[in-house]
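A short worksheet on the structure shown next.
A single protein chain has been removed from this complex, and every other one stays in its place.
So that you can tell them apart, the chains are marked A, B and C in the order they are listed, and the count of residues begins at 1 in each.
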Amino acid sequence: MDNFKFGESVLLMDGRKGYLVKLEEGMMKLEGGRGALSSSNIVGRKEGDRVTIGRKEFILIRPDILDHIEHIDRGPQMIIPKDSAAIILGLGLTSGKRVIEGGAGSGGLTIALLNSVRPDGGVTTYDIRDDHLRKARKNVETAGLSDNWEGLLGDVRSDVKVEEADAVVLDIPDPEQATGSAWEALRPGGRFCAYVPTSNQLERCCLSLRDAGFSNVEAMELIKRGYSVKEGAVRPSTEMLGHTGFLIFARKL
Amino acid sequence: MDNFKFGESVLLMDGRKGYLVKLEEGMMKLEGGRGALSSSNIVGRKEGDRVTIGRKEFILIRPDILDHIEHIDRGPQMIIPKDSAAIILGLGLTSGKRVIEGGAGSGGLTIALLNSVRPDGGVTTYDIRDDHLRKARKNVETAGLSDNWEGLLGDVRSDVKVEEADAVVLDIPDPEQATGSAWEALRPGGRFCAYVPTSNQLERCCLSLRDAGFSNVEAMELIKRGYSVKEGAVRPSTEMLGHTGFLIFARKL
Amino acid sequence: MDNFKFGESVLLMDGRKGYLVKLEEGMMKLEGGRGALSSSNIVGRKEGDRVTIGRKEFILIRPDILDHIEHIDRGPQMIIPKDSAAIILGLGLTSGKRVIEGGAGSGGLTIALLNSVRPDGGVTTYDIRDDHLRKARKNVETAGLSDNWEGLLGDVRSDVKVEEADAVVLDIPDPEQATGSAWEALRPGGRFCAYVPTSNQLERCCLSLRDAGFSNVEAMELIKRGYSVKEGAVRPSTEMLGHTGFLIFARKL
Partner (left out) sequence: MDNFKFGESVLLMDGRKGYLVKLEEGMMKLEGGRGALSSSNIVGRKEGDRVTIGRKEFILIRPDILDHIEHIDRGPQMIIPKDSAAIILGLGLTSGKRVIEGGAGSGGLTIALLNSVRPDGGVTTYDIRDDHLRKARKNVETAGLSDNWEGLLGDVRSDVKVEEADAVVLDIPDPEQATGSAWEALRPGGRFCAYVPTSNQLERCCLSLRDAGFSNVEAMELIKRGYSVKEGAVRPSTEMLGHTGFLIFARKL
């Protein structure tokens, strides 16, 4: 286990709450105005070491992919881990795979995709909005995953140039308009996924996939139910997120 | 895209249904007594090519991780993809991570774990039953993931020798008995997950994790709801698997 | 507690399974070819008494509304108790209320509605199919609820003549076509409910209700999750009915 060095990120854990900072020369600010610290307090230390900032003690942790996803600079509609996890396995991803992503969002799914195909795979993300691409780029860089990423200003419905892709994943309002270009871009056996919030989009996308020749079209949602566990008192949590989005999977056969 | 060669696996797709076979010299049998074929019909062909066996035509596909999981020789209690996907991302896995698994099951989760840490990470699986280990080994080999796997006959509650592990995942009846050894094995910031079918196990495991010093103990389940999508008629599927298991996540901080 | 007499129904319980028969002169057949018995063996006995038929012993129970619903001669699409219960309370029903029902189905909901407004309320059911009405009539009669029921061959979308109804409930494919007639039929403060299987119908009905002037339009579904409870092993049931229908409630204000 190496010591922390300049250029990498560190997670400062204060009880349950964590602050993710990149180790740069000079003073660094914590999120939420929770103070500032000098990187020289951290560089050279090891994971698990404790540092005191102001009156608080923090544990130093080397962030993993989940830390990066949970701390990205996000918009409200980010695909959350329960869904991105299902997308990654549902697309059959692993090191070396090549993925096309339509719709950058805040880059949360992008990071999860990149994490699954590294060190030698790649993700190409198309977005028609430059501001989305810029936010995604920032988050991909913070997660240290830039080497495998290509972010392109363009329309996944018409501008895809990748060939023999292993997977196409869409987080755009009208994925039914991109099923044809997805088909063209995929290798035989390649997999498709779309994430849509409404049942109207779900219907249009599934019908379009069948028209485009896709097989094994499957629609689903994953409902995450939390539990409150106290001694002698186990019950589902009363607080619950009722819906995120539907997932549609299909395959080019 | 390379041609199929001896030693690798091929997926023969017949409409929605697929047969996974390993390309070996001579005749190979399809699962379920669906005929036999000579590997010489396939070796040298490309993904997407079609072959005729008996009176049926099949498309040749190079299987991905999901194909391997769906076609493993399984027991009834295998952790299914919705859960293994959540486990992998929930443990923050990526290339290079080192994972300890307690309970081999049929190797379904093992394969998913190995897939996420390849090419340079590793999974060490402990099981007290030799027959479970052998079944897991066979499935890991078929998936071509043996290089990164160590399967050990032993008790994860007491026999773990790995140090500085990134993650520990347990699919055993009494994970509450293994929280101490999990703590010892993990690096600071390392993550824990247990999969348990009953709320009684859920309670014992969560309480034991807190006693052992773990932070961020979180209990949940993922409910997968399928949808039937026809033109003008979208509705949740009537057939549904009501329960698989609860997931417990925690972190060493 | 009175003794059983001719004309009423009796439930013969054999362990978990029950047989519902009407006490008529002479021999009566059990459902499913499970034998026959003479009503004279039962008339005059009390609830809780045991009788032997063939080699089996049965307990005599006076059936309640739930027994009648569970034993009706049914079609596949009957509204089941979790939904009919929510409909009855969601419509604010009680003794004396007047209800219009569109779509007789097998009479399962009809019986539940009648049960809730008896002894002095009434239900008027419209169906365009005579065979549905006949099946519903048979089931209403077996449940002993005929006095408060009017079954009419007609179209709830156009033929409703009831005025100042307390509630309108629709189990028809296009409830959006009946929101105007529902509005006309209801008293101020009266309540509306529709039961639909698909999200497409859900959308059309909700939009039509708002157009027709209804307030408090609320869409929902009730998901029933069973539990397996053994000593030391509590878990949600693996078998589960994934979907029945959506419920839409609204009010004339």
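Here is the rule we go by: contacts are C-beta pairs under 8 Å (C-beta built on N, C-alpha and C of every residue); 3 or more make two chains touch, one makes a residue touch a chain.
Bear in mind the structure is a predicted one, so any value in this text is a computation, not a measurement.
The residue touching the chain not shown here, chosen from C:Ile72, C:Ile88 or C:Val156, is C:Ile88. Where chain C meets the omitted chain, the residues involved are 1, 11, 13, 15-16, 47-48, 59, 61-62, 64-67, 81-82, 84-86, 88-95, 97, 112, 115-116, 118-120, 164, 166, 187-189, 191, 199, 202-203, 206-207, 215-229, 231-232, 234, 246, 253.
Interface residues of chain A with the unshown chain, by the touch rule above, are 197-200, 225-226, 232-244.
Rule of thumb we're sticking to: only the chains that are shown with their structure count from here on.
Homomeric contact chain A/chain B: same residue numbering on both sides for over half of the interface positions. If you average the CA atoms of chain A and of chain C, the two centres end up 48 Å from each other. Chain B and chain C have Cα centroids separated by 46 Å.
Chain B has residues 199, 221, 225-226, 232, 234 in contact with two or more other chains.
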